[in-house]
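A short worksheet on the structure shown next.
All protein chains of the complex are present and in place, except for one that has been dropped.
To keep things simple, chains are lettered A and B as they appear, and every chain counts its residues starting from 1.
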Amino acid sequence: MDFFIHLFINGLSVGLLYGVSALGFVMIFKSSSVLNFAHGQLLAIGAFAFLVLVSWLKLPVALAFLVTLCGSFALGFAVERVFLRPLIGESLIFVIMLTVGLASMLKGILLLFFGGNLQTYPDFLPGWLAVQAGSVYIPPVYVASSLLGIVFLVLFGLFFKYSPQGIFMRSVADNQTAALSLGVHVKKVFALSWAIAAMVASMSGVMLGIINGINVHEISSIGLKVFPVVILGGLDSIGGAIIGGMIIGLLETFTSGYISPSLRDVIPYIVLVAILLVKPYGLFGLVEIERV
Amino acid sequence: MRRLRFHPCGNYKEDRLEQLFLFETDFGRACTLAGLFLLFVVLPLASPPYLIYVLNITGIAAIAALGLNILVGFTGQISLGHGAFFGVGAYSAAVLATRLQMPFWVCVPAAGIVTALVGLVFGIPSGRLKGLYLTIATLAGQFIIEYVLVHWESLTQGSMGIVLPQAHLFGLPVSSDRAFFLLIFGVLVAMTLMASNVMRTSYGRAFVAIRDNDRAAEGMGIPVFGYKLLSFAMSSFYAGVAGGLWAYYMRSISTEPFTLGLSVEYLAMVIIGGLGSIPGSLFGAVFITGLNEILRYLTDAMMNMGISSGFGLNLASLREFAFGLAIVVFILFEPKGLAEIWRIVRSSFRLWPFSY
Partner (left out) sequence: MGASNESLLVINNISVVYSDVIQVIKGVSLKVPRGRIVSLLGSNGAGKTTTLKAVSGLLKPENGRVTDGEIVFDGEKIHNLSPEEITRLGIIQVLEGRQPFKYLTVEENLRVGTATRWMKPYRQDLDLVYHYFPSLVQRRKTLAGYLSGGETQMLVMGRALMAHPRLLLLDEPSLGLAPLVVREIFRIIKRINEEQKTTIVLVEQNANMALRIAHYGYVMENGRVVMEGDSGYLRGNPDVKEFYLGVSAGGASRSYREVKSYKRRKRWL
């Protein structure tokens, strides 16, 4: 039973982290229908930027975190500006392939600078964040990442529901021409969504780095794990991403705990195919409102 | 003597027969013959072994890229699993050759067919899914196949790999690079011919119709799902044949190369070469394999000069970066790929000196 609870908690917190990683992805998809294959690299860039700031430049943790977030915000903005904007209106394959190309470009740069080895952060999370309940011990990393995940989930929800920019973003996702006719600055919306996505991605990249250590390949492959997560939750649903993340996280830990550790990395994809065959819009995705 | 045919300055074809010519002019035919002569006689005799090795790799890649172009460029279904299909081809050839002691000339086509069947299975989601969902499904296919290749140890011997027997054709051993060159390029020419002919039939037109507007295609009475599956099967058949040839050429295979990276590499070939263009796939294969070799040369040179080691500068990272850059640059500046550049160059020669 202890083993079960251990797996459960482990899976839940890893899953929450997957969900948070997927948030940025969903954000981009929601506003501009771009499937971002470079998401893992955005995660990795955040993780490495934080590494540089904390371990090499010895900045205080809070400041480093802030700088990482701001920097990746700017990076997302720039990526949209330079690479995606010329492709507005082009067909799907070019946009997808552009992000694929971008992914390997960014990965190449990261490998050039940091190599493929595992690196770790200094331990900076305070011990009081750990939770000890009976025999169950939750390490501070999981607690911190869960808290951050929940905070960001709420922030995102509020942002999309109530803030003007959030509503504009949804309107662009919904009907681009109509949004344009009302004077919504569609390009600004795209740029903003990339910027926010990169910011959230870098944050979850840092979290992932704290848990598993940072390795370019490792974090990039988590970027691909975003796909099962968002398909499970519905490509355009924020809450769905979080719940999808948790389901995938649980599935992974239980598979590796009870069946075979090597199956761990494929099981999300097997589920993905199953979901696609049964319920293509995911558990929480918007079902097309067909009436006009 | 028959009259020489030249390109008319418009489309003056009057009946269907006239449209059936693959080469419209005698000049085109002569060029093709000369090209084939160069390819099969002069090139293998004149080039050093290393170049022949590179050409062989290019030829195999070109076969696979052709297949992917049928699926992506003509039918419009983006697949991220082509590398895995290539792997399936390689492994089925290897398993057939070692377990069942099948001869070479059976193994390679059989590898194609096995892969086509696997491709069919992963094409099934295309019945319900469109566009990006399908892309994600093929991504999943890539990972699942990769997993199976590594973990079905009783069949694939896992990470140990399989060593293949030597290829024999018509009783003669095919062992030297030159012999393989003739073989690979023979297959490539045949496959190219097949692809360009299929694309001119009703099948090809159905593919293109599905790519351009699947609803309209369905409305015109094209069974969309069936044709999508067919396209998947054809594309993976090509991948399988290429994989089979590769397995025989390498003589020993392991699960390592058939990753997502390989799939991306093939997609890069198709995009850089030109979507929906058969010569484009060949150009793309040449470009990417060439880039690969140049990068290898560069990193070796740098290694020898001793600049790299401490800096993590190695082939893998440089390759990743260069591929990514090539894809991005082509999409941003010449989305129709090398085929378009080739067309522009050619027509500017043809139309000279009145180039409009």
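Everything below uses one rule, namely that contacts are C-beta pairs under 8 Å (C-beta built on N, C-alpha and C of every residue); 3 or more make two chains touch, one makes a residue touch a chain.
Here the structure is a predicted model, which means the values were calculated and not measured.
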Visible chains that the absent chain touches, using the contact criterion stated earlier: A
Contact partner of the left-out chain, one of A:184, A:197, A:210 or A:235: A:184
Contact partner of the left-out chain, one of A:65, A:114 or A:168: A:168
Hidden partner chain, residues of chain A it touches: 89, 164-165, 167-168, 170-171, 174-186, 286, 289, 291-292
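Following the convention adopted for this analysis, only the chains that are shown with their structure count from here on.
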In the complex with chain A, residue positions of chain B that touch it: 72, 76, 78, 124-125, 128-129, 131-133, 135-137, 139-141, 143-144, 147, 151, 260-261, 264, 267-268, 271, 275, 311-314, 316-328, 331-332, 335
Residues of chain A touching chain B in the complex: 35, 83, 86-87, 90, 92-94, 96-98, 100-116, 224, 227-228, 231, 262-263, 265-266, 269-270, 272-273, 276-277, 280
